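All protein chains but one are shown in place.
Take a look at subunit A:
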Amino acid sequence: MRRIKDNALSIAFLVLFLACLAGQAVAGRLDYNERQLVNGGEPVSLLQYAFSSDYAVDVAENWQSEYLQFFLFIMVTVWLVQRGSPESKEPGKEGAESDQEQLVGAHARPGSPAWARAKGLRLRLYSNSLGLTMGVIFLLSWGAQSVAGQAAYNAERLADLRDPVGWGSYVTSPDFWNRSLQNWQSELLAVLSMVVLSIYLRQRGSPESKPVGAPHSATGVEG
C-alpha cells in the first residue's frame, strides 16, 4: 500500500495513458470502419485496427510531439530563463552550472547516483541523460510516424486510384508536415502558457506552481 502511495503519480498517469490509448483504438476503429464502408470495403476488428498503419500513425504523431516538447523544455531551460516563472531558473544561472551546484565529481554526496561520481564520458552522458533520452524517443517516434504515415498515406492513395509514394517523397509531403506541425504548434503553445501563466496564477499545493503567496517576481520557486 505504501509502495502504491509513493508511486501514485506515475501509476495514475500510466492508468490514464492506457485507458486513453485503448479508447483511441475503439474510437479510431469506428471512424476507420465508417470510411471503409463508404469506400466499399469491409469493417475490421479491433485487433486488426490496433495493428493497422492508420492507428500507428495517429499514435506516433502524438508521441513524437510530446517527447519533442519535453526535450525542448529540458534543453532550452538550461540556457534561457523567464523571470517570475517557477518553470525557470533564476536569471544569472543560465548554462550548465558548476560541479558544486550540480553535486557531481568531488562534490557528489553519499546518496548521489554512482555515475554522478564518475568522470569523463560516463559523467557527461549521465549529466545529459534526461535530455538525450527524451530526444532519442522523439526521433524514434517521429521515425515511426514517418513509416506508419507512409503506409497509411499510400493505402489512401491506392484507394483513390493513385500511385503510392516512396519514403523520401512522403517525408517531404504536405501530409507528413501537416501531421507534425499541427502537433508541434499545440505543444509549444502549452509550454508557453505554462511558463507565462505560472508567473501570475497559482495552484495551491501543486509543485508546478509557486506558493500562493509568492511574489510574481519570484523565479524558480515551486510550491
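Just so it is clear, a residue touches a chain if its C-beta (ideal position, glycine included) is under 8 Å from a C-beta of that chain, and two chains touch if they have at least 3 such contacts; residues count from 1.
Simple rule for what comes next: contacts and distances are computed from a predicted model.
The chain not displayed here is annotated in its UniProt record as "Lipoprotein", chosen from "ABC transporter permease", "Phosphate import ATP-binding protein PstB 2", "Lipoprotein" or "Nitrous oxide reductase family maturation protein NosD".
Within the whole complex, the absent chain has one touching residue among A:G105, A:G131 or A:P164, and that is A:P164. For the chain missing from the display, the contacting residue among A:I74, A:L103, A:A118 or A:A155 is A:A155, taking the whole complex into account. Contact with the omitted chain, checked across A:V57, A:L72 or A:L123, is made by A:V57. Subunit A residues in contact with the hidden partner, per the touch definition given at the top, are 39-42, 50-57, 59-60, 63, 133, 137, 140-141, 143-145, 147-152, 154-155, 157-164.
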